[in-house]
Each structure stands twice: as structure tokens, then as C-alpha cells.
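Removed from the display is one protein chain of the complex; every other protein chain stays in position.
Chain lettering (A, B and C) follows the sequence in which the chains are written, and residue indices restart at 1 in each chain.
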Amino acid sequence: MSTAIHPSKAGSETEADRCLRMYRRMVMIRLFEENVNDLYTRALMPGLAHLYIGEEAIAVGICEALTNDDYITSTHRGHGHCVAKGAAPDRMFAELLGKEAGYCKGKGGSMHIADPATGNLGANAIVGGSAGIATGAAFAAKRLGNGRVCICFFGEGALGQGVLYEVMNMAALWKLPVIYVCENNMYNEYTHYSETTAGDILTRAAGFGLPAESVDGQDVRAVNAAASRLIEGARKGAGPAFLMANTYRFTGHHVGDMSRDYYRAKSEEQKWKAERDPIKLFSDWLTAQNMADRAGLDKIQSEVKAEMDQAVQFALAAPYPAVDKVDQDIYA
Amino acid sequence: MSTAIHPSKAGSETEADRCLRMYRRMVMIRLFEENVNDLYTRALMPGLAHLYIGEEAIAVGICEALTNDDYITSTHRGHGHCVAKGAAPDRMFAELLGKEAGYCKGKGGSMHIADPATGNLGANAIVGGSAGIATGAAFAAKRLGNGRVCICFFGEGALGQGVLYEVMNMAALWKLPVIYVCENNMYNEYTHYSETTAGDILTRAAGFGLPAESVDGQDVRAVNAAASRLIEGARKGAGPAFLMANTYRFTGHHVGDMSRDYYRAKSEEQKWKAERDPIKLFSDWLTAQNMADRAGLDKIQSEVKAEMDQAVQFALAAPYPAVDKVDQDIYA
Amino acid sequence: MPETAVATRELTLGEAVREALAEEMRRDNRVFVMGEDVAEAGTAFKVLSGLVDEFGPERVLDTPISEAGFTGVAVGAAMTGMRPVVDIMFGDFVGLTMDQMVNQAAKVHYMSGGKWRVPMVMRATLGATRRSAAQHSQSLHAWFCHVPGLKVVLPSTPYDAKGLLKTAIRDENPVVFFEDKMMFKFKGPVPVEEYTIPFGVADVKREGSDITLIATSSMVHVALGAAKLLEEYDISAEVVDPRTLWPLDEKTLIDSAKKTSRVIVLDEGYERYGVTAEIASVIAAGAFFDLEAPVKRMGAMHVPIPFSPPLEDATVPTEKVVFEVARAMCGQK
Partner (left out) sequence: MPETAVATRELTLGEAVREALAEEMRRDNRVFVMGEDVAEAGTAFKVLSGLVDEFGPERVLDTPISEAGFTGVAVGAAMTGMRPVVDIMFGDFVGLTMDQMVNQAAKVHYMSGGKWRVPMVMRATLGATRRSAAQHSQSLHAWFCHVPGLKVVLPSTPYDAKGLLKTAIRDENPVVFFEDKMMFKFKGPVPVEEYTIPFGVADVKREGSDITLIATSSMVHVALGAAKLLEEYDISAEVVDPRTLWPLDEKTLIDSAKKTSRVIVLDEGYERYGVTAEIASVIAAGAFFDLEAPVKRMGAMHVPIPFSPPLEDATVPTEKVVFEVARAMCGQK
């Protein structure tokens, strides 16, 4: 019915294998984003991009609990979700550079990467814009009885969009297998969420009939544990759920957001980076558990770095789509 | 600053005066609506109308707690709110018949009666369509410091409209003097609200930071007591609140909705009419309290009936607007 | 129209719509209907009455009053294997769905480089003179015509409604299908045999040689009525119905304009910045050297639709007005 992202996953793998796979994914996202920032600063990337640095544990912890056939919908800050769901960095970079070899033939760009092969219904540049799509995918999964689950990723800013409540209500009424994952990094662009969000977020979801809980978004194991529970519940017919992952974006709202002092203190950023870096926290745990040693983790780092360098080279070398492709793919 | 709907109200009136005024208003609404239905069945009214029969205690109990300057926004089922806020039946009937003498010169009709003189921001034919307007009026009242409060009337069906949550969130964030009054008559047109509404309604409002409570919508004194408390709180700066009034519409969704068996049982209707008629309940209480005797109440009935007959005659005799008025009032 | 050979019966436009849905739901169990009061109530206009009895509440689904939400659900369901048909009770409510239809449904296919598809249909109503006032009388189809990625259909007869709706449901793209709420009881012949009507093919509802009346939906019948009146004055009017506004059958419209050299474009949407402007400019360019007179546009008056009957009636083109304008254009006073 549904196959695992990694063949290994199905097999007789150890907990260490699982953890190191998650670690590798987190490093992939981190280095992917650092390369994106580098491409931007070197003026090699058109437009802007919203980096996922600091939030890696959420996408990885959740997608680790999904099968390849399960669905996700993503946001303007979507590179992490995309990588975590199994996309190939080279074709992602190609998309970010508007190249024909990109996942969307260059037509989508950073905010619209989609990939049916990994169940990625697409990133979305409309805040809250994928809530309907995610709920609809869960609707289809239930009707078709294919046992799939859909994860709807969104930032806490999307709590301002009424359509989110409209679809959560329907998901609860119809017991749809969708998990709404609120990545609460505390900022709607340049405004702190406390200035835009009254009441209590979990109570909102509960009011619409969804079991709601929060999790430390910097702890990949905690995220994975919560997600696994909720996803299996949804798969078994328990209906939708709401999971708020508390996190922080380590860099700007987008790559061009350099001077941030007017909306958040440097000290706040430093504290999070120093004490709450999800990759550092996880590597400390892995070594403490003797699941890996420094050398082993460094090896992963350098392997991923090599992979990313290659992927960037591939994307830079790749050709743009021919101009006459512009009016193809408008209608199926 | 703000003046009372009835001069008497300000003065040295007794509790009995207040109660009898509310009783008279409820009778006015009931007879107004019976006349609307009569005009429809006699094919004297263009289009359709949504009757408020059975829900009179809500509009009357709440508007009794308002001053003339306070605002209300209303719905497709708006005649009751309009009368309760102090509108004149003759000009209301004229509007329903599309006559020049109507509150909107005949341009609005049943679903759009508005009247600045009584703070009526207008009925609305878009479900949930007045939530933004009501919240904006409260915003202006706070900014201008005029001490006004706004009541946002809506049916439980409007809980399906996301914009309601968007504006409740802002009202809570900015502590705006607006009370969201959910008239829960249990049906969204022809569908029971349990099929369209997941979770718990009061918890929804609470999740957005609004104090939320429910009240027996058939008991005008209970409605008035709750409303008075919430309205005075809002006036003093306590911010918004959510009040759910449980009620029932005694007739069809609109005047043309005759055979209703397919969506609700006759027995259900009969039970409500027999046991939960807000006017009967109130008259029983009034007589039990010796605030009035049958004769006194009958006298009110016949006075109101005479007023309504006159109002209908006025409207029937009134002329239509001249056709060249059609493109006036598009722009101010 | 069906060839006379074909066996037909009289159906109302509402019945034709219901029959199209029922046939497609039997043919393809991925097809389902969702909207407010569509099940037991069969919609506020009773167009879908009985559908739930045959297909059950899972395929004829009552929704909350959440136009944006259930339109969004339809987009996602369409992407992942279903064929949703969403019901928007009054076309005036499409404003609530514009983000879902325009930023999501219309763009998903293109933005994904052609990978995801959104085979969904939105059924909505248009049309005034129902005494429903400004928020329940608009004809807003021009908004959708302006958006690449969408297809827009406006049937004017039961025959066209059935054939075009079946095509819409089978289309791999989001299609917006507008029905005139005043025409649900309008009767016309519909073949017993199954048929579909391709998009992008205008239909000449009446042949003529002196003037072309290009009309959509409700206005087709106004045009036909005007054509009858003109006949008595020896003016032969051709009535052409584009049937689909996107794709638009420009050739048939231009050919008719070239033939008659005079054109009136009729649409119940607002005249300003609406459908009549697009068609008029297509004709003015395509038949530039053949036109005897400027293309005349006739749409809804630029005013929120008033409730008062005498005022409302003045906002929509009528047979008589079209007749008079056409006569004047043909040089008769």
C-alpha cells in the first residue's frame, strides 16, 4: 500500500540507524539552506528565499514518521519540508535558480516546489494557502481508502487566515487523516506573534474538535514521537489532530532580511543559536548515547557537504528552459 | 454622550415599565413578521424574507440593554433586530415592498435595512458578512472615545465563515467594544448545525481570547441580564465578548420554505411552539408577577396590531421610486 | 442543437444539470458533489433533488457555510484522485473563493511544472431580476475569464447545460460553470442518448444576415426575442452563443461579424470592464474592415443591483431595448 522513504527503513534497522538518518536529514537541510544563502549573497539566485535554519527538527521528525506515499503541504519556508520528504537537492537547487532541470521546470521557484514522487503537494506562497489542499488530500485518502495521511505544515502566522479554521472544522466533522503542524517560530515576518494572536492556540484547535498538543520543535526525537503517535492515529481513523512545534528561525525572514534589531534582539537570536540549535542538541544526545562519535558525525557532515556542493554545481551548470516553454503547462 | 432609545428609559421608570416595553417590542416583531408572511402569501411582496418568529427574545433582550447611539449589525433574518433597535414598522414594510418611502429608498429590501438614526449598520445577505463591519464600528468607537458598543448578530451558520475568527482575534487583541451574539437556532438553512459544526462553540470563542457564555434565547429577561452585563463591561473597556443564545425559528428558513419534514420533524416544531414560545413564556411570567394582567397584555396586542395594520397600509399605498433613481447613490 | 434525427425529450435546465451530474457520477465514482444544502435539500434551487438518494451522503456532501474552505478542500481532493464538483449557491459568493480558485486551483498545474492537476468543477449561479438585491444578483464570471488556468462555461439551454457540464467534469483542469438562477425552470429538448459538447465551440442559435447578436446565458434568450421582433421589420438577426468564454471561439464570432457587418454583444455581467469588452474588442480587431458600425456592448448597468422591482428591471438589457438598438444600428429609426 505505502512504501517507506528509505528501503532500509522497512528492514531490520536499529534505533541508531533511524536516529542517524534523521541526523543526516537535518544536516542536509542546514547545509542546503546555507548554500541558498550563499547563492543569494553571490547574486547567483533570482528573487528571495525563506530559510528553514533552526527549524530542521520539525520537518525531519515529522517526515520520518511518514511513508513515501503520505502527503505533505508546505509553505514559503518550504525547503526543509521538501528535503525531509525525500526530494533531491540538485533538482531543488535547479528549481531555485529557475532552471529546466528543477522540480517544476523552473516555473515554480523557491516557494512552489512540488513533487508527486515523494507525495509533496507543493510549497505555497499564500500564508495558509495550503490548508485547503492538505485537507482535500486527506479527504481523497479517506474516500479512496489508500491509508495515506497528509501533513499540513504552516507557520503561526497562518493562524490569522480564517480558511484554516474552516477546513479544520471540516476535517474534524469528517474525521479526515490530516495533521495540522503549526511551526511556531514566534514571528510573522517582522511582527511578534503575541501582537497578532489572541487567546490560546491549542484551545483554538480544540474548539474545532481537534486533539491539540505542543512539542519542543528543537528536539527531533520529541517531534518524531508525537508525530508518530498522531499519524498512526489518523491512519487508523482517529481523525485530524493539531500539533504546535515551538521553534525559532535562526536567520532573517528571508535572505534579504539582514538588520533585524528593530523587531528582535540580537541576544535573543544568540541565545537560541547557542542553547537551542536542534542539530547540536541532537548530536550531543547521539554521542552521549554512544550511537555515534564525533568522527562519525563529522563524516556525515562532510558527505552531505560534498553532496550539496555537487548539487549546486549541477544547478549552476543546468540550462534555463527555452522561452517557448513559457505557455506550456497552463492547462493539462 | 449617548441617549436612550426611549425617553422614558432614562427617567424614573419601574421594572414593570421596562418589562412591558420589552413585551411590546416582542409582540411588535411577532406581528410584523406575521404581516410579512401574509404579504408574501398574498403575492404583495417581491422576493423572499426570513422570519424571526420564535427568536424575538434575543433581539429585544439585547437591544433593551443598548442606547440609541450604540451600533448593531444584522443578518438576512434581520427584521427583529431592526424593530428592537427602534426602527419604524411603516418604513420597514415600505422597504420590503421596494417603495421609495422605505429605509433604503427601496434599494435594499428585506436583507439590507439600515438606519443611521438608530445605529443600525445594516442587515447583511452574506452569512458572516457583517462581522468585519461590526468589529470596525467597535474599532471606531474606541478610537473616537464615544463610549459606543456594537452588537454583531449572526446565526450559528456563520460559524462556518473564517472571517468571523479573523475579526474576533483582532477584537480581542485590541480590546474592542463588540459583543458577538450567536443566535443558535440549530439550523443552517436546511441542515442541522451538528452536521456543520465540530467541537464546541464556546470553546472556539474562548480560544480567540473572548469571554464566552450561552443563554436561554427564549427567556428575554435572561438574555437582557447577560447582555447588560457584557455590554457595560465592553463600554468600560473590558473588550469583546461572545454570547450564544439558544433558540429556534418557528417557521421556515424563508417564507417560501413550506414543507420542512425532510430536514426537521413537525413534532420538534410543535414542541418548541407549545413549550418555548418566548412571548408566551414572558407573558406568563408578567402575569405571575402581577406586572400585568391578561387584559393589559391583550391591550398591547391590539395596539400593536393596529399599528402594524396601519404600517402595512402605508407601505402598500406608497409609490415605487422613479426609475431614474436607479443610478443614484452608487457613489457618495 | 441536437440534429432532428436524435430522440429527445423536454427537460428543464435544472433537470439537465442534474442528469449530467448523475450520469457522470455513475460513470466515474471519483466524481462527487459538495456544497451547502446539496444533499437532502437538493440545493436552495432544488436542482440536485434526488441525487443523494442514488449516491448517498458521501458523494453528495453537505458542507458548513465555508465557501473558501470547501473550495480549497476540492482543490486538494482533485489533485489526489477525486473529481469534485463544488456548488456555490449564489454566484455572489465567489468573492470568498477567489484566493482558492485563482492562487491555488488555477496555478497548481503550471507552478508544479505540469505535474499536479486540478480536475474540479465549480458550479455557481448568475443573473438578476429575482428580487434578491445587491448581494444575491451578481454575474461575476468575468473575474474568472481574466485568470489563466481556469476555463469558464455559460450554458444557455438545457441541451448545452448537460453536454457542457459533462465535458467540464471530464476536463483535467478547474472549470467554472455558471448557471442562470432564473433559467432553472426553462425547458428545452435534450437527447435521450448520451452526448457531450466540446469547449471552445460557439453555437449559432439563429442564422441571420443583417446583424449579429453575440449573447451569453440568459442574454441568449433576450437576443432571440429581439431577433423575432426585428424579423417583423425585415431585419435578419443572427444570434451566436460562445457557450464557453474561455476557451473562446473567436473565429465563429468574427466570421459572423464579417458576414453581417453589425454586432451587439450581450452579457448579464457588468458592462464596464467585463465580458462584453473582451468580445467587442476581439470583434473590432478581427472584423475591423468589415464593420459598418461600432460594436455595441450591452451588459448590466454599472450599479449594485437594487431590490425595488422597477429599478432592478432597469439594470438588465431587455428584448425591447436590444430590438431598438439593433434597429437603429441597421439604419431604421
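Note that in this section a contact is a pair of C-beta atoms (placed from the backbone, for glycine too) under 8 Å apart; a residue touches a chain by one contact, two chains touch by 3 or more.
It should be emphasised that the depicted structure is a prediction, and the values quoted were computed from it without experimental measurement.
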What are the shown chains that the left-out chain touches? A, B, C
Residue, one of A:R25, A:K99 or A:R204, that touches the chain absent here: A:K99
With the missing chain put back, one of C:A133, C:A161 or C:V222 would touch it. Which one? C:A133
Since one chain isn't shown, list which residues of chain C touch it in the complete complex. 92-96, 98-103, 106-107, 110-111, 133-135, 140, 142-143, 145-149, 245-246, 269-270, 272-278, 280-281, 284-286, 288, 291, 293-297, 302-304, 306
Note that chain A touches the absent chain at residues 46-48, 98-99, 104-112, 124-129, 157-162, 188-191, 195-197, 262-263, 320-321, 323, 325-327, 330
Chain B residues touching the chain left out here are 71, 73, 102-108, 112, 114-116, 121-122, 124, 126, 129, 131-141, 143-144, 150, 162-163, 166-167, 169-170, 173, 328-332
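The rule is simple: only the chains that are shown with their structure count from here on.
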Chain of greatest Cα-centre distance to chain B: A
Between the Cα centroids of chain B and chain C the separation in whole angstrom comes to 37
Once you find the CA centre of chain A and the CA centre of chain C, what distance in Å lies between them? 41
Chain A-chain B separation of Cα centroids, rounded to whole Å: 47
Listed in rising order, chain B residues that touch 2 or more other chains are 159-162, 195-197
Residues within chain C bordering two or more other chains: 63-64, 66, 68-69
